[in-house]
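Note that one protein chain of the assembly has been removed; the remaining protein chains are unaltered in position.
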Amino acid sequence: MTLALEFSRPPAALLIEAQIRQALEEDLGRSGDVTSDLTIAASQMGSARLAARKPGRIAGLVAAGIAFQLIDPGLKFDVLVPDGSPAEAGAILATVSGPVRAILTAERVALNFAGHLSGVATATAALVEAVKGTKARIVCTRKTLPNLRILQKYAVRCGGGFNHRFGLDDAVLIKDNHIAAAGGIAPVLARVRAGLGHMAKVEIEVDTLAQLEEALSLGADTILLDNMLPDDLKRAVALTDGRAVLEASGNITLQTIRAIAESGVDYISSGAITHSAVNLDIGLDL
Amino acid sequence: MTLALEFSRPPAALLIEAQIRQALEEDLGRSGDVTSDLTIAASQMGSARLAARKPGRIAGLVAAGIAFQLIDPGLKFDVLVPDGSPAEAGAILATVSGPVRAILTAERVALNFAGHLSGVATATAALVEAVKGTKARIVCTRKTLPNLRILQKYAVRCGGGFNHRFGLDDAVLIKDNHIAAAGGIAPVLARVRAGLGHMAKVEIEVDTLAQLEEALSLGADTILLDNMLPDDLKRAVALTDGRAVLEASGNITLQTIRAIAESGVDYISSGAITHSAVNLDIGLDL
Amino acid sequence: MTLALEFSRPPAALLIEAQIRQALEEDLGRSGDVTSDLTIAASQMGSARLAARKPGRIAGLVAAGIAFQLIDPGLKFDVLVPDGSPAEAGAILATVSGPVRAILTAERVALNFAGHLSGVATATAALVEAVKGTKARIVCTRKTLPNLRILQKYAVRCGGGFNHRFGLDDAVLIKDNHIAAAGGIAPVLARVRAGLGHMAKVEIEVDTLAQLEEALSLGADTILLDNMLPDDLKRAVALTDGRAVLEASGNITLQTIRAIAESGVDYISSGAITHSAVNLDIGLDL
Amino acid sequence: MTLALEFSRPPAALLIEAQIRQALEEDLGRSGDVTSDLTIAASQMGSARLAARKPGRIAGLVAAGIAFQLIDPGLKFDVLVPDGSPAEAGAILATVSGPVRAILTAERVALNFAGHLSGVATATAALVEAVKGTKARIVCTRKTLPNLRILQKYAVRCGGGFNHRFGLDDAVLIKDNHIAAAGGIAPVLARVRAGLGHMAKVEIEVDTLAQLEEALSLGADTILLDNMLPDDLKRAVALTDGRAVLEASGNITLQTIRAIAESGVDYISSGAITHSAVNLDIGLDL
Amino acid sequence: MTLALEFSRPPAALLIEAQIRQALEEDLGRSGDVTSDLTIAASQMGSARLAARKPGRIAGLVAAGIAFQLIDPGLKFDVLVPDGSPAEAGAILATVSGPVRAILTAERVALNFAGHLSGVATATAALVEAVKGTKARIVCTRKTLPNLRILQKYAVRCGGGFNHRFGLDDAVLIKDNHIAAAGGIAPVLARVRAGLGHMAKVEIEVDTLAQLEEALSLGADTILLDNMLPDDLKRAVALTDGRAVLEASGNITLQTIRAIAESGVDYISSGAITHSAVNLDIGLDL
Partner (left out) sequence: MTLALEFSRPPAALLIEAQIRQALEEDLGRSGDVTSDLTIAASQMGSARLAARKPGRIAGLVAAGIAFQLIDPGLKFDVLVPDGSPAEAGAILATVSGPVRAILTAERVALNFAGHLSGVATATAALVEAVKGTKARIVCTRKTLPNLRILQKYAVRCGGGFNHRFGLDDAVLIKDNHIAAAGGIAPVLARVRAGLGHMAKVEIEVDTLAQLEEALSLGADTILLDNMLPDDLKRAVALTDGRAVLEASGNITLQTIRAIAESGVDYISSGAITHSAVNLDIGLDL
């Protein structure tokens, strides 16, 4: 089993069913699939295959399956290439069988989820592949598409990536504006420690090695190195010497990431894998 | 005023406020912006500017403004570059002023909307520019990201494009599976006309000139030419001779679209402008 | 099979379940069916019949069935007279069996849906019958009861009628105020065509033959003749000569409709079939 | 001030705003009022009058006002003929002023509420008028249109009627099936009294004078006389002699109600005033 | 069967499922049970027992069961000690079996419902026990924890108590402020009777015997004696002499209640049983 498969942790149906239902309502509007209702007999049965038109890393079949079953609980959806797996072009990912009307009614929403999320997983997997052999892990950010965060973060895991915080509430990330408002790194850390319990992580963003040194001296154990060049990142890693977990961010592309990873940082974060993922072309063939 | 500005038709607040609120809830989780709450005094006031880091066509500031005001009705949001307008890199798009905490709490959600929707508008505008001088209009599809259809379709308008149907219910689009199920083009059109009122459009998809001819002979007035090469499209236009509105789809890229447009078709539809749009980098500077 | 049965197109459960659940919540309030809970043993089983007390066209059994099953998925609901069928007084429309408590708890909501929607279907069927032999089709309007539009439009189809647009968004209907605001028929049509894609219908309302002539000359293909007398309608049909689809509206009653239909118009729209339908008396007998 | 005005008790905005918003969403669909957006300048201001086309009792302007303001909080809505008042044909009921687009976008939903609810109030007022001089009060039932119960019950009050229970939960109404299940009037009343607190009313339905006598002897203080003829009702009143509140139901029409009221019963309940009310024609004139 | 068991009337699943789902969403947040997902194989099956750590009256297993099944419909939940029954310390209340991950994911929410509601039932049962042999019934109030009213009122019934009104709408309770505003007991009763139908109870609160006498003389049949000492309560009972139902409230504790009950009042209401109930310790053992 690949690591992505093992640690993809599909979200509980309870957490995603509402938004899949909402997406179906968005597409069915007030009178549903008029075309299929007018042209296909209610009794016509059939089966269809979801096939990857291009190679990629698969994610979102779990949502596609829920979409089909919300339209008709009688539809049978069988996954052949589970979320988190790679697929070749032409690979049959899943089959769905039952009333043809229901298959066609749910088709577009099911494919919109699977195509987009597989796009996110594929973009993530490419970065993961690019840093292979280094210690760097790929993480996502809060630059996700509105109301798709749970599923996009899951797709990142399907691509072999890791998740950063899920929102403003589950971890503290101190940025330049917070430092400025509190009057410096020492007071900002003091304030946070005075008000925060022991179950939330605190990361502080630094732009320079001097700031890094100050943060380390104050006991910061998780530090974001923003927009540093590979050489500075190397110096940061050396300076830190294991005292803190280091994350690099800014200008991460397939071209730049290898050099960044080789600096020895622990995590590299990318917004593009969630906010600019290219849809993986998946089709449905009756 | 540009055409995109004039015909962008921003969605009523009633139609989008719920999803912007939902996106804020997604980001604030259960305990809100812990970092800002711990480090910035509730009384600190300030102002910030939303700036385009790259050139593009702007869309989604209307959503960004709602995001800020849902967090704090006291935030003042002023738009300088309205949705539907082009922006240079560095252009100040809008300003927001009021409590700094509230600005930072809403920042990411506001930018996620504006960045993504401006990405859609920018991709659309590129296609519109590419077909300039032909009669072809650019239209979107139902290949939209789940639960973002209203805003993505609006962003397409901001980019100078037009909207195809909004869902399965507001127009009929007869595809190969429907034709097969009904037993041919003639019976499928007969069934649709027998059951449908006068206020819904009917489009039929054809793959060959022979099918086109049959559809025209049966009075079809809106026809989708799927995956035809430019030469066949030219023949289709000639054959149709104004009897029907023609839409071309399939394999639409910035490289291929000019030749397709020059065939004389009326509409060219693209899924990529909504399902694979690259985020337009927009930042917030305090 | 009657036309109404064939083309009634019952709405997907996904589109109506929420409002049926809401109606049950409205009736059960906070503590449910206190009377039945206190007086009928949880274990008591039984069966009941839904019977038409008066003759009419049936619609809404699909909603009644969902109501029973939302209260208890163990209730068995069998339809004998499907939506879209005529029923004599005394006809058994459906049976429901299972726990008596659950049957009584759901009874009123189930009957409220079935009685009202059958009332709409019956009123529609009466108009359809009255224009039999003419080419006129009966259509509904947006004068529907709040939040019942999907089901009322379905009931109109069960009565043999057709649906006009479903809302403000799925088709354009230009009325006098729009014409006035835009500065006349020519500019209003120009504006609409400049901003609208190819998948939305445009209908324009005219009050006089002169307006009709202008609209036709500008290529309008769907025209609403508002409040014209039968003689003027005849002239309008002659003048149009097949160049546009014609809809008549205003003062449509069982008394007036035959003369209007005989004018040769294509569609006749009625608000009363949805906003003033008389409930069809349906009872439940244990 | 009329009694209906004084005791109409308009529902708190909190209780009805959600359904008015839902009705607007139902009408605006995904892209809103396309026609007005394309043809009327956003900046155009104007005002309009809501006028009764027919005489009747007014109800629902409170909902109409909320509809206008949900579309645009800047719309000014002034009521001239408050809910609960009678209106002559032609009477100006209210005015609304502000952006013309917003007025037209909200118009239909506002009128659908006002027209329907005024229809309910008008039907109620007719029954109230018919029993004038007797002690009988008119009450509604649970035969309301799905999800309109709060507003329909309010409209009944606007018509001078009173409300029966609001749902299955706020009072006990023992019918034949409950009596049969519990084994008679004595055991059914015993069970109810054993399980129910002191803040819920108990009414028992009887079909015969013998049953009435038994119920009275067991201390029942609220009794429903179902489907009795006026002569039997008179006997029931005499027999009861003030020991219980009596309600008559079944076959209540404008023709039959006077005789029923003159029997001396306290309450007469009608389902038709809510399930079969004829819309009161109200129009909007710009 | 105990009275509490017989008259507990568990709320319909329809009325409580939404809030149980909401409680699960509150606990699962955006990424669910990360700990169990990372450490327990999806395929691991097991079973667990819900056990009372302390003795008490059980309530809320119905909610616990729904919680488990919302997380995984495949979980089997068997109740051994039904809601409304007493349990010894150590008693096995229910078992749940199926995927271990799902059991652990739902555990806390299930126990939070069961522990709190059993706490309410236990507190109620203690008061019921304390008044044994008197005619006094224990009733709850509207001093319930926000959004838990349906379940808390059910737990009161499980404890052998009765329910007061469910909200502001289902019965009238006239307090000092209402009397003052209306100008005295006579006018306040007159106003209420003029505007209210026959299916809602009216209770009036009095503080003195003089007020009681006035209320009785005006025909009040349900009277709340607020904060009276046992001796005054006895005088009130004697004065009333069966003409009205009497409820005592204020300063109700296990210490004070017996003397109050022995005064002969019909009902004693307590806010503490719902707003200050001590959790009954219930654990889950795998």
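Letters are used for the chains, namely A, B, C, D and E, taken in the order the chains are written, and counting of residues starts over at 1 for each.
One rule holds in what follows: a residue touches a chain if its C-beta (ideal position, glycine included) is under 8 Å from a C-beta of that chain, and two chains touch if they have at least 3 such contacts.
Just so you know, these numbers come straight off a predicted model, no measurement behind them.
Quick check: which displayed chains does the absent chain contact?
Looking at the entire complex, the absent chain's contacts are A, B, C, D, E.
Return the single residue from E:81, E:140 or E:188 that touches the missing chain.
The missing chain is touched by E:188.
Which of these touches the unseen chain: E:13, E:50, E:75 or E:100?
E:100
What residues on chain E make contact with the chain left out of this view?
So the residues of chain E touching the unseen chain are 19-20, 22-23, 26-36, 38-41, 44, 100, 104-105, 108-109, 111-113, 115-116, 119, 142-150, 166-175, 177-179, 181-182, 188, 191-192, 195-196, 200, 271-272, 275-279, 286.
Taking the full complex into account, what residues of chain A touch the chain not shown?
Its contact residues with the unshown chain are 3, 6-7, 9, 137, 139, 162-166, 169-171, 194-201, 203, 222, 245, 247, 266-267.
Tell me where the left-out chain touches chain C, residue by residue.
These residues of chain C touch the chain that is not shown: 26, 29-30.
As a convention for this text, only the chains that are shown with their structure count from here on.
Please output the residue numbers of chain C that touch at least 2 other chains, ranges allowed.
Correct list: 7, 9, 28-34, 38, 105, 149-150, 163, 166-167, 169-171, 195-196, 200.
Hey, how would you classify the chain contact layout here, line, ring, star, complete or other?
If you draw each chain as a dot and join those that touch, every dot ends up joined to every other.
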